[in-house]
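The complex appears here minus one protein chain, its other protein chains still in place.
Presenting subunit A:
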Amino acid sequence: MTDFKINVGALRSRRKDVEPERIKAVDRVSEDLGFTSREASAKRGRKPSPRTGQVHAKVFPNVAAEIADEARRRGVQQGVIIEEAWALYKEKSGV
């Protein structure tokens, strides 16, 4: 059995390439040889809305229609109109 001892001082590390453009170059040549990413890409589709609260309001039909029309015109959900209305109410009443 040989006596193997390591002199750590004899070891040298080489320059490592970590710049993004160098890594891209490595990815390019490796893809050409079939060494492609095997990890799942980021989740596709619409991100879940942070608006998780609900209000349960019965209003007169004309108010419901006007809120719906305004939301459609602006391209937002009806909840956004209600949030803005609530913000105005708080400002006005000092809540």
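Convention: contacts are C-beta pairs under 8 Å (C-beta built on N, C-alpha and C of every residue); 3 or more make two chains touch, one makes a residue touch a chain; residues count from 1.
Following the convention adopted for this analysis, contacts and distances are computed from a predicted model.
*Asks:* Among "Acetyl-coenzyme A carboxylase carboxyl transferase subunit alpha", "Dihydroxyacetone kinase DhaL subunit", "ParA family protein" or "Stage V sporulation protein AD", find the name that the UniProt record gives to the complex chain excluded from display.
*Replies:* Looking only at the record, the undisplayed chain corresponds to "ParA family protein".
*Asks:* Using the document's contact rule, name the residues of subunit A that touch the chain not shown here.
*Replies:* 1-2, 4-6, 8, 10-18, 22-23, 25-39
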